[in-house]
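Every protein chain but one is kept in place in this view of the complex.
And now, subunit A:
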C-alpha cells in the first residue's frame, strides 16, 4: 500500500468507526442502567459528528488534490465461507455520490443534534433520544458509504428502527406509539423487498458489490452487469424498498403519522435524510434502472404520481409539520423522476438543497405563529391569506373532490387497511378461531386461560 492509500484507509476507517463508537457508548451505558448526563451525551454526539466530518473533508481534499474519483475502504470480510463463495464483505466507498450525501448527513446531524441539546433540555427521555439518534447517525453513515448491498442493508435497517422508535419518543401517549407501529410495519415489508433484492443480486452476479454489479466505471458511469429482464425484477424490488423508505405512492400514509415524534427527529428524518434514502438507493443503483426501459417508466411514473399527490395533500393540511412533510414528498417525487430520467447530478443537487431547506423549515415549525406575528408586526399589516390555487381555478365539484382527496391523504391508508390489513387479519383470526375450536373440543375445560388475562393488571395494587 502506498502512503496515500494508507492515509485514505486510516481516514476512511475513522469515518466509519466514530458513529459506531458513539452507539456502543450510549447503548451499553443505557443497557447497564447507567445514566449519562445531558452535557456528556450531547458532547459525545457532537464529537462523533466532528470525528466523522473532519476525516471525510480530509478525504475530499486529498481526492481533489490527486484527481482520484473513487476511494474504496476495504475492511475485509465480516463473515466468509470461502468454499461456498459466501462472503459478507465490509467495503465502503467514497465517490461522487457518497461524499455529498455523507457530508449532508454529518452537517444536518450536527445541526439538529445541537438544536436538540436545548430543545429537549431536562426532558425525561433526553438520553433515549440521543441513543436512537446515534443508531440513526450510524445507519446513515453506513448507508451512505456502503459499497455492497449487504452493508447498505445494515444501515438501512438501523435507520428504520431508529425512525420508528423516535416517532414513539413521547411514549406516554398512545398516538405516537400507534403511529410508530404502523411505520415499522411498512418499513419491515419494504426492508424485506430490499433483502430479497440483495439475495437475488447475489445469485445473478455472484457478489453483492456495487462495483461488480455495475460492470464498468464508477458512479454514475457504470452499466449494469445484468440483462434487462433481471434488471426489471431486481429494480421492482428496489423500487418497493425505496417507496417504503421515502413514503412514495401508495405507501405515503405513514409520513404524516411520523410527525408525532419530536420536532428535531421529524426534521432530520422526514424533512432531510431518511425520506431521501429511498431516492439515494435508486441513485446508487441507477445503472440497473437504466438497463430496463420498463423500469425507467415505472420509476418516473411512481415519482410523478407521488409528487402530484404530495402537492395536493400538502395544500389542505391544517398542521404545519404535516404540510411540510407532504411538501417533502412532492420534492422527493420530483427527485425520483429525475433519477428515472437519468439526471443523476441534478437529483443529487436537488437532494442536498431540499434537505437543507426542509430541515430549516421543520426546525422553525414550532415557532411558526411567533414568526408570523413578528413578520406582521414588522410590515405593519396582516399577511395575505392565500387560498388553495387549484380549488379556485377548477369547477367546484372537481375542486371539492381534489380537496377531499388531499384531506383524506389520497385514501392510501384506507385502501391499504381495506385490501391488505383487513384480509390478513381476517384470515389469521379465522385460523386462530379454528385452533380454539379444536383445543376446546379436546380439552375438558376452556383451553384458553389467556382469555382471563386482565387488561391492566399494573394499574391495581396487585403487583408482586
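Just so we're on the same page, contacts are C-beta pairs under 8 Å (C-beta built on N, C-alpha and C of every residue); 3 or more make two chains touch, one makes a residue touch a chain; residues count from 1.
Note that in this section contacts and distances are computed from a predicted model.
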Choices "Energy-coupling factor transporter transmembrane protein EcfT", "NAD(P)H-quinone oxidoreductase chain 4 1", "Response regulator" or "DNA-binding protein" - which one is the UniProt name of the chain not shown: "NAD(P)H-quinone oxidoreductase chain 4 1"
Given A:40, A:75, A:103 or A:199, the one touching the chain that is not displayed: A:199
Where the missing chain touches subunit A, by residue: 30-33, 77-81, 83-84, 86, 88, 150, 153-154, 157-158, 161, 164, 168, 171-174, 177-178, 180-181, 184-185, 188-189, 191-192, 195-196, 199-200, 202-203, 424-425, 427-429, 431-432, 435, 438-439, 442-445, 447-450, 452-459, 461-464
